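See below for the structure under consideration.
Missing here is one protein chain; the remaining ones are kept as they sit in the complex.
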Amino acid sequence: MGAFETISFRPEHCDGCNDCMIACARAKEQSDDVLHSRIQIVPAEGGFELAMCRQCGDPECVHNCPAAALSKDGESGVIDWDASKCVNCLLCTLGCTYGGIVYDAPAARVIKCDLCDGHPACVKACTHGALKFLTTARIYNEVGNLEDLFVPGLAGCQGCNTELIMRHAMRRIGPDAVVATPPGCIPGMGSVGYNGLTGTKVPVFHPLLTNTASMLTGVRRYYKRIGRNVKAVALAGDGGTADVGFQSLSGAAERGEEMLFICVDNEGYMNTGMQRSGCTPYGAWTSTTPVGERGRGKTQDAKNLPLLMVMHHCAYVATASTAFMEDLYDKLDRAIAASEHGFAYLHIYSPCTTGWRFPSDQNIEVARKAVQTNFVLLWEFDPQGGLRLTHPVDDPFPLAEYVKELGKYRHLSEEQIAHIEASVARNVSFVQGLAAGRPPTAAAA
Amino acid sequence: MDQTHYLIVGASHAALSALHAIRLHDAEGDITVLTRDQSLPYSPTVLPYVVSGRSKPERVFLRDEEYFARLKVKYRCGVAVKRVSPEKGAVQLADGEEIGFAKLLLATGAAPVLPAIPGLAEVKFHVLRTMNDAIGLREAVPKIKHALVLGGGLIGMHAAENLAKGFVQVTVVELQRHVLSGYFDADASGIIERIFAAKGVQLLTASRLAGLAAHVDCWRATLGDGTQLDADLLLVAAGVAPVTDFLDGSGIQIDRGVLVDDWMRTNAGNVWAAGDVAQARGFFEGERILNGILPDAVGQGRIAGMAMAGDAGAKPYAGGVPLNTYAFFGQQAVSVGVQETALDPAGVEVHKQVDAERARYLKIVLRDGRLAGIFGINWAFDPGVMWELILRRIDLGAVKQAFLASPQQTARGLMSKTWR
Partner (left out) sequence: MSAVLKPKSKFIVCDGNEAAAWAVAAARVELVAVYPITPQSSLVEYLAKFVADGRLAADLIDAEGEHSVLSVLQGACLAGARTYTASCGPGLAFMFEPYVRTPGLRLPIVMGIVTRDLLTPQSVWGGHQDAMSVREAGWIQVYCESVQEVLDTTIMAYKIAEHREVMLPVNVCHDGNYLSFGAARAELPDQAEVDAFLGEKNVNWHAALDPQRPMAVDPLTGGAGGTGPSTFVRYRKGECSAMQNALSVITDVHEEWGRRFGRTHAPLVESYRMDGAEYAIITIGSMTGAAKDAVDAARQRGENAGLVKVKTYRPFPVRAVVDALAGVRALGVVDRSVSFGWDCGPLFQDVIGALHYAPRRIPAMSFIGGLAGADITIGHFDHVIRRTAELAEGPGAAPGETVWLNEKD
């Protein structure tokens, strides 16, 4: 299927003015009666919510149509409705759980959003920023015009997504920044260059594994002192963040230093030969938790670093995955904004084709499975809004679906998988509790 | 012997949904689809509209040849399966050909039930389950004056409406006290019946057809009370039953339909069934029921396809919920969930608004503060959202009064909060 275009709704910006509904009714039925509108804003819990067609990827309304009147356009992603085929049986309305295709009694037929050929009237009419027209390629088109701040041809492993994270992040952050890349894959692939040659178009340095957040503290503090707004950005691995780099990270976060710290978590010291880190999950093979007659991989769970950062009351903390780029970009934007006034921490899960032992074309799929199984939870936190799951997975895949993709788990026994499942369940319960404003239960803690 | 990994018997909604689900997970495994029909796949649900002329037969196909080619599916039409041997992993066709399979889906749907009416075997009658039935009926309409429809269910009522629109005098004979009794109560059916009556359709409810015989240039029907009706077209729409005759001797368990578990699997490990042929767990009943309705066939087909392909995303069947949407003479009737009469009365409350004058009706059935059924005529709400509320067993709690006052808005709010 082709690109999926859709209209996104940000309820926090909606004041219920109905301008979008009027615009839709006028555009589609030449009427001011909002009953004709394909977009319906509904009051809900003191705010507003949206009922409209989501242009689903695998649309149930299409499956339910006995007359072949509905079809998904492979190019635009729009679900088309063919009046000449529709028999008005309304079975499509049973297929839609979003109120996206409804019977319009005065018009005597079903109506649904068609995205106005890519120029939705409702989005144009919204003056509050509550509606946004999204296409799959949007983020790429937006950042495509921004300068790539790394040289071409960084020497990452085949299929590595850390390079993707670096390039996208820095395109968004822009050139008025100082970047710290502590020892690991990021400088290892050449971002800081060799023998006096640089791999980056912004000031970049190679701090110690231990002191990234401290060095950036000095950089940012001095520029602030002299009235220059220079962004301080860390692109660090999990070892330099969670293990030996944790003290400086914690100190900088506690002091509320203004920086954006991005942890690219590939669950171990992958650059130096795949050794265990504090972020390596239970059961994982690494070169220092090898599998042998007695050894069965790592015997401890990973530390939950992003949650530790929440406990520092950072200006912003979020987890992200390259399988969910829209989500990642939203978080990147918020993290950049937060780093102007406090400590922003972004924890991006980065499957490692080399160290985790899976085919190099499966990186995004592995990242996606991690989220779909709840092995990785996507959420964000700020002190005002608290913690919020941005991609809750109510109905997760069995964990085995994720585990079986990865060579580093090939040796796992049933008991070990059960251990990981229990850890995942505990983490889900804990994070859901935080999201709901509930104190963690004893069982969850 | 021809060998295929996936063999799908049937080509309507359950079959196509399964096929789609298989291909989402398994891009390469051989798939063969067999159908008795001589054409590309179509939906039985569209047939009344073929009869009325609203739908052109050549424009109702759900898939084209290009689709099957692109998905690398062998689509064989005009093929009937005579025997199934799960142990052998093979089916035998009517012409004796055998096809071997690793995984078999039975999606053969249902066929009209012919009631035991004296004389029925001797008269010419129509049914409406296949495209040929629809075309035959359509061709007959201009030549007739009076049609007798046996059965006031959905097919009968659809056919009656479409025949009436073709300027035919129509009489519907229904055994139950009111039409569409599977989906609506007497008040709701009353509104529907009045509209049909106003359009000149004669509805004889609580009536039994006692006999049929040839009479001059038409057929003469005798009702239970002795009334005699003459008609030049007879349509039998007295319900359907799963097509399972070809499973005799297969060892596959059959009750009223093919018995399946929550993964749509039969007692044979390599055989699944979905759609109208399947008898799967009812959402309210717990025991296995027939729930021959299109959206359920789509859902069952998907589960079967995912299970057959080993897709880990497969979720067990939530259970069949009675559902329907029914548009007639420009009106809409929607039924989602169960009538209160089908439930143990404990904890059940019913809220009903009837405005017969304006043909408006709403009934909400709650059980333990959760939605169990919602039925409307010319009343706006989102059927799919309501179905989801039932499946998720969402406690209406604090919004109960708001829901009763404004089910559409309140349900949309719950939707946004719960599964957006």
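Note that the chains take the letters A and B in the order they are written out, and that residue 1 is the start of every chain.
Just so it is clear, a contact is a pair of C-beta atoms (placed from the backbone, for glycine too) under 8 Å apart; a residue touches a chain by one contact, two chains touch by 3 or more.
These numbers come from a predicted model, not from an experiment.
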Response to the item:
Displayed chains in contact with the omitted chain are A
Worksheet item: Looking at A:59, A:77, A:207 or A:281, which residue reaches the missing chain?
Response: A:207
Worksheet, complete the sentence: Of the candidates A:230, A:364 or A:425, the residue in contact with the absent chain is A:230
Worksheet item: When the complex is taken as a whole, what residues of subunit A touch the one chain not shown?
Response: 175-178, 187, 192-208, 210-211, 213-223, 225-226, 230, 247-248, 250-252, 254-255
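Please note the rule applied: only the chains that are shown with their structure count from here on.
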Worksheet, complete the sentence: subunit A partner, complex, touching residues on subunit B are 13, 16-17, 20, 24, 43-46, 49, 54-55, 59-62, 294-295, 298, 302, 312-313, 315, 323, 325-327, 330, 332, 334, 336, 378, 380, 382-385, 387-388, 408-409, 411-417, 419-420
Item to complete: Show which residues of subunit A lie in contact with subunit B when the two form their complex.
Response: 11, 40, 42-45, 49-51, 58, 60, 63-64, 66-68, 84-85, 87-91, 93-99, 102-103, 105, 108, 372, 394-395, 397-398, 400-401
